[in-house]
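Below is one structure, written out as structure tokens; comments come after it.
With one protein chain removed, the remaining protein chains of the complex are shown where they sit.
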Amino acid sequence: MLGDYSLGDLSSIFVMQGFAGLILFSVYVLMALGLAIIFGQMGVINMAHGEFMILGAYMTYLCSGFFQTHLPALFPAYFFVAMAMAFLASGALGMLVEWALIRHLYKRPLDTLLATWGLSLILQQAYRSIFGAREVGVELPSWLIGSVQVTDTIEIPINGMFVMGVTTLITVGVAILMYRSRFGAQVRAVVQNRAMAGAVGIDTERVDRLTFGLGCGIAGIAGSAFTMVGSTGPTSGQLYIVDTFLIVVFGGAASLLGTIASAFSISQTQSTLEFFLSGSTAKVITLLAVVGILMLRPQGLFTLKVRR
Amino acid sequence: MIRSTSKPVVNDNPFMKPMEWVSLALLVAVIFVVLPMLLDAFRLNLVGKYLTYSFVALGLVICWGFGGILSLGQGVFFGLGGYLMAMYLKLEASSVENTKIQSTPGIPDFMDWNQITELPWFWKPFQSLPFTLIAVIVVPAFFAFVIGTAMFRRRVGGTYFAIITQAIAAILTILIVGQQGYTGGINGITDLRTLNGWDIRTDSAHAILYFVNGALLVGCILFAQAVKKSKLGRILLAMRDKEDRVRFSGYQVASFKTFAFCLAAVFAAIGGAMFTLQVGFMSPSFVGIVPSIEMVIYAAVGGRLSLFGAVWGTLLVNWAKTTFSESFPELWLFGLGALFIAVVLAFPNGLAGIYRTYVEPRLTRRVKALEPAPAVALPHAAE
């Protein structure tokens, strides 16, 4: 399949597909970041993570509509508001869910998985009842449409660069929050020794709730970014959940850097393969490779050897 | 050395306790007498379809309930069993005579539509019924053995295992849908007609298949009961609780887990094959993530530690699904979602737990001779 292309063609294809995959990569990174916080730090399997993302996408859709009808002058800037709304809505729902459901199940990870699956079904049906079964799309402001011509054969979509920039900002923000801030220290303290963290005066329940809310909020932002690559339907989130879990596990659950590297390698492999093969074959090959590697190296790519 | 000369203080570890015999009799009566008497041919066929899911739930009781290994990919094995059966039936339905209008007669119609002119090599052996029947058992078992060995030897379990099995279910679905020339794609393998010349579409065939299905189910329950009663069953429970202790008592934990996983796969595959026979088609919608995790809820509703509960749970959930989605389709997903949450938060031992807590004490008070069955509590850490 590669033989038909010259070397120059191939490198252009890789670069082009690489940038075409930017939004997908960003969605993956944001989804996986949220999941890595929830799964990696708290050990909770959140099967409804995709539905939190879709909530963000619907918030973006609502904002887009609202600005179009009521504040057309500000429409070019609506995407920033939409992202903030997506974060707040998903984060708030996340905290509510943690309080109502997750906190009762911290010692039963497999049961959390079933309960959050139930939650995802409820959310899907709720979206269907509220927004209808049909998929919806958003209007992009004109400055996000189009692409920058770099060379004759390579052009980069503007919305891709925008989403990439936002993703970078959020990733850096999360890294600072988790590794440099007092809150991050508290999260890690609770993860390592809940009883001791409680004993030194950390409100562990509050830390749990905020951590879960943060993870879900980031998923909401991922949903905002998602509206640029696909249309939003009640079950769109479900398609992403397996990929996202694989990314987190593949990267080594507790490592932020690993999560990003793994999101990058998976989305780029898939995006590059898609150029040569059908979408489904590309996906099968990518997922098979990941599962195969995980079977050989279950601890993921980036983990430290520690005493069990 | 103190040599004990007294009589053994331990009961004889009977194959089934009296109450379990009662449960079995009840199940047999319902499947073989009550339902066939009450239901018309269409509804009975529907129950037969539900009962094929209970094979999966039964396997999950062994694998997840006893062994603590949650597989979210049981649809893979259900689908494998179903597809392998469907391949045989499809080849029989695609005789040269039946398919003479095709550009290549004698191959399944969907292959012809996809410009495939020769039967692929992996389809050829399925012209033989004995081969197909063996493959229905062996292929899923082998597949489960490979996955289980690879994962359990590397000490992968718990949530990781659940995620990986789920990914496998996703991959297989995408593969089946994508390779429609070889698999029938999203529509699956349809228009199945005869089994070795016997028309499986008639009401009488449906009835016979229903009873065969019921008999196989009871057979699987008895086999599962034998496993549960053997030392292997106790080792599975022990392993779920203190894996290291079992390992340092000289057992290869990975082999036992693999066995439980393979057994669950074989049960699921038998169910899948019976599904194809009774329903007359097989499609990827029974393979993927959604059906796989829904099958877990059947076992959970019945009580994840109860073999009989698996069957009742499956019937109950599917009955509810049919009733609700007929009259209030929009409510069903809310109901199913709530069921997942309720069964985890409020009734972790499902129907069997409710029975043991509320019904059995009353029964045993009356029947004094019966020994109290110790309810095996749910482990708090399922890892």
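Chains here go by letter, A and B, matching the order in which they are written, and residues are numbered from 1 within each.
In the analysis below, contacts are C-beta pairs under 8 Å (C-beta built on N, C-alpha and C of every residue); 3 or more make two chains touch, one makes a residue touch a chain.
The working rule: contacts and distances are computed from a predicted model.
Colleague: For the chain not present in this complex, what protein name does its UniProt entry give, out of "Urea transport system ATP-binding protein", "Glycosyl transferase family 1 domain-containing protein", "NADH-quinone oxidoreductase subunit H" or "PTS sugar transporter subunit IIB"?
Modeller: Listed in its UniProt record, the absent chain's protein name reads "Urea transport system ATP-binding protein".
Colleague: If the hidden chain were put back, which of B:K49, B:R154, B:R193 or B:R247 would touch it?
Modeller: Candidates B:K49, B:R154, B:R193 or B:R247; residue touching the omitted chain: B:R247.
Colleague: Quick one: say which of B:L46, B:I116, B:A205 or B:L237 touches the chain that got left out.
Modeller: Of the candidates B:L46, B:I116, B:A205 or B:L237, B:L237 is in touch with the missing chain.
Colleague: Looking at the whole complex, which of B:Y53, B:Y210, B:F259 or B:W332 touches the chain that is not displayed?
Modeller: In the complete complex, the chain left out is touched by residue B:F259.
Colleague: Write the list of subunit B residues that the hidden chain touches.
Modeller: Contact residues on subunit B toward the absent chain are 1-4, 6, 8-10, 13, 227, 230-232, 234-235, 237-238, 241-242, 244-253, 255-256, 259, 374, 376-377, 379.
Criterion: only the chains that are shown with their structure count from here on.
Colleague: When the C-alpha atoms of subunit A and subunit B are each averaged to a single point, how far apart are the two points in Å?
Modeller: Chain centres of subunit A and subunit B, defined by C-alpha means, are spaced 33 Å apart.
Colleague: Which positions of subunit B touch subunit A when the two form their complex?
Modeller: 64, 68, 70, 72, 147, 150-151, 154-156, 158-160, 162-164, 166-168, 170-171, 174-175, 177-178, 289-290, 293, 296-297, 300, 330, 333-334, 336-341, 343-345, 348, 380-383
Colleague: Within the complex, which stretch of subunit A touches subunit B?
Modeller: Touch list, subunit A to subunit B: 39, 43, 45, 101, 104-105, 107-115, 117-126, 128-129, 238, 242, 245-246, 249, 278, 280-281, 283-284, 287-288, 290-291, 294-296, 298.
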